[in-house]
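Dropping a structure here in structure tokens format, bear with me for questions.
A single protein chain has been omitted; all remaining protein chains appear in their positions.
The block that comes next holds chain A.
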Amino acid sequence: MSTQYVTFRIGEALYGVEVMRISETLGHHPRTPVPLAPMGIAGLVNLRGQVVLTVDLRPRLGLPPLAADAESMMVVVEVADDSISLLVDEVGEVLTLDEDQFESPPDTLGADLRELITGAFKLETGLLLTLDVDAALAA
């Protein structure tokens, strides 16, 4: 049983989301910041006429948030009926991965991250952490 994952890098770590959940990956778009928005909301972007929310996962992953004007690539994810864009440092290739490479997160992982990270694929080059996009993008 194998699944295809879109991979991307945030900080040092490599993350993966099932390819079916991703509608597209894009280069940098200028973001309009939203004052008073909750932490992790990086602003709004114009995606071919649709106003799409961008989310910076860095604070939730324990990293300092991205500066408002920092250039960043985007991974657009379908959540419910909406599109939400994740800010990532670099988009990698699409990998087809087998279940037997997969392992659940270790017990030492904190509860906050446990919500986000469902497990890891053991690649030769390092670990690919799988993200639960619904949990990551919940309000």
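Convention: a contact is a pair of C-beta atoms (placed from the backbone, for glycine too) under 8 Å apart; a residue touches a chain by one contact, two chains touch by 3 or more; residues count from 1.
Basically, contacts and distances are computed from a predicted model.
Its UniProt record calls the unshown chain "histidine kinase", which is the correct pick from "Tol-Pal system protein TolB", "histidine kinase", "NAD(P)/FAD-dependent oxidoreductase" or "ABC-2 family transporter protein". When the omitted chain is restored, the residue from A:22, A:66 or A:84 that touches it is A:84.
Interface residues of chain A with the unshown chain, by the touch rule above, are 30, 32-41, 43-46, 49-51, 53, 59-60, 62, 82, 84, 110, 112-113, 139.
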